[in-house]
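One chain of protein is taken out of this complex; the other chains stay put.
Let's look at chain A:
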């Protein structure tokens, strides 16, 4: 453990120490590595428990994004007549809503790390980072399953309608998933610490989170945004992520390199800040819950 480093010079005997405050920049990575099994165990618990006593069980994982995409297709495609940049509408909406719901569910889980685990956190010690990490992993498993569905629908389109030929951009998919997960993780850590203390902020955040979906190209393409707002619009890390994913299904799709790089930098800072604050405050916030 890192805490022991300084201790060794004081007294070789002791291995661990708890004192009045956590020092900055101590992430307890060794402790976290030791608890890697617990991350998997929590993920398993959440996946097993969420579809207990439901009739169609894990099929909900398929059905949710499909139903969402259909609703978007009807409301935004048929009624509002939003363009889809030449991508078959169902693929267009499915791509947007799959990435968005991965982000939304991950963030909505991690931001309540303390509030929904108060009981366990008041009784047992383990590195608290185990919880948000397992939440992201759970959502990643669900995303994996949803991407299989996406692939099936895509294959169907490709062979029946011969549209939307795949491009090399598809190889970027793991990176896109990683960026989305990182965005939700960093933001979630930050919010979890703040809402644990100031509970009323939670309602405002929920409201902004819903608004944020409309600032993200989920139900419309980035191309409909007026020129003067384009720069601001692309600062949202999810914009280049979703646009890149969609670009994989049009001929001559372009990767938005710049915005993607900026998103990477933003996410890196968000994770760093989130981790820093989380590790500093993970035990102290429990006194105020």
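As a convention for this text, a contact is a pair of C-beta atoms (placed from the backbone, for glycine too) under 8 Å apart; a residue touches a chain by one contact, two chains touch by 3 or more; residues count from 1.
What we mean here is this: contacts and distances are computed from a predicted model.
Colleague: Pick, from "ABC transporter ATP-binding protein", "assimilatory sulfite reductase (ferredoxin)", "RNA polymerase, sigma subunit, ECF family" or "AzlD domain-containing protein", the protein name that UniProt gives for the chain of this complex that is not shown.
Modeller: Protein name of the absent chain (UniProt record): "ABC transporter ATP-binding protein".
Colleague: Of the residues A:37, A:174 or A:226, which one touches the chain left out of the display?
Modeller: Here the residue in touch with the unshown chain is A:37.
Colleague: Among A:55, A:124 or A:160, which one is in touch with the chain left out?
Modeller: A:124
Colleague: Which of these touches the unseen chain: A:165, A:223, A:272 or A:288?
Modeller: A:288
Colleague: Could you please point out the chain A residues that touch the chain left off the display?
Modeller: Output for chain A: 7, 11, 13-22, 37-38, 40-41, 44-45, 48-49, 52-53, 119-126, 197-200, 283-284, 286-289.
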